[in-house]
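Other chains of the complex are left out, but the ones given are in their true place.
Labels A and B are assigned to the chains in the order they are written; within every chain, residues are numbered from 1.
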Amino acid sequence: MGESAYVFSKAYVFRVPEGVELISYLSEFAAKNNILLGAIMVLGMLKDPIIGYFDKEQGRYRENSLKGTYELASSIGNISLRDGKPFIHLHVVLGGPNGETYSGHLLRAEVYIAEVIIFELTGGKPLERKQYGSLWLWDVYST
Amino acid sequence: MGESAYVFSKAYVFRVPEGVELISYLSEFAAKNNILLGAIMVLGMLKDPIIGYFDKEQGRYRENSLKGTYELASSIGNISLRDGKPFIHLHVVLGGPNGETYSGHLLRAEVYIAEVIIFELTGGKPLERKQYGSLWLWDVYST
């Protein structure tokens, strides 16, 4: 077992209130429940989402602002530490009225419906993000 | 720990038979195994899927019927209770022959291949859907 191994603690299953910003809400939820490491799955519908594409040349996220309400067709992510606090990293796949699809790194979105499952993991070394240029990343796994 | 916290019970991993309707099959699987709460992940290929986009103005799902066979590129969902029975909520991302992608809420689809993982959760308050207009939703999480 390497340093990357953890055990299962609690699972949180809940619906986020309509109208709140998703990333902020999940950050507060993780902080309040002291979730230091975990996996996230979300489905529902989001309004006016802003999704990011990391542009390596520019060294920053290009922001794509979508207008309207989209099916949150898939969203997976993780919780780890940044500056000692729980940090949410969430990607999204969004479906429009005809099933047309946009996807990327979620920067922000208003919740219409969001059904969230968080798998809390404990028992191993805390996983902390460090700054690499304009990205905040975990150390790479080494054998 | 709020009322939204659960513990890990069993994980089910299986392949759905070719030709059956996916949502019905998973509903029967959950009922038969008495899975009252859980997370679902599926990958495989689906035939003639019908995906929904919830139209808030109309108060109902707009149905997009896709013809042919699609890679089930991502599918996450959950199991909770509706009218006291296990209810499947599943979203899908579907890839066509050139990788072109459609996504939304899965209404129905015939299985070509479906590899399913269900994480059963127990130990907390049952999560029951209630009718809000034409949607069936959990109560929102409250602190």
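The rule is simple: contacts are C-beta pairs under 8 Å (C-beta built on N, C-alpha and C of every residue); 3 or more make two chains touch, one makes a residue touch a chain.
Quick caveat: nothing in here was measured; it's all calculated off a predicted structure.
Undergrad: List the number of copies present in the full complex, noting that all chains share one sequence and 2 are shown.
TA: 3
We take it that only the chains that are shown with their structure count from here on.
Undergrad: Using mean CA coordinates as chain centres, what's the chain A-chain B distance in Å?
TA: About 20 Å separates the centre of chain A from that of chain B.
Undergrad: Show which residues of chain A lie in contact with chain B when the two form their complex.
TA: 8, 10-18, 29, 32-33, 41, 43, 45, 69, 71-76, 93-101, 112-113, 115, 117, 119
Undergrad: Residue numbers of chain B touching chain A in their complex, please.
TA: 1-2, 4-8, 37, 39, 51-56, 62, 64, 66, 74-78, 80, 89, 91-94, 101-105, 119, 121, 124, 127, 135, 137-141, 143
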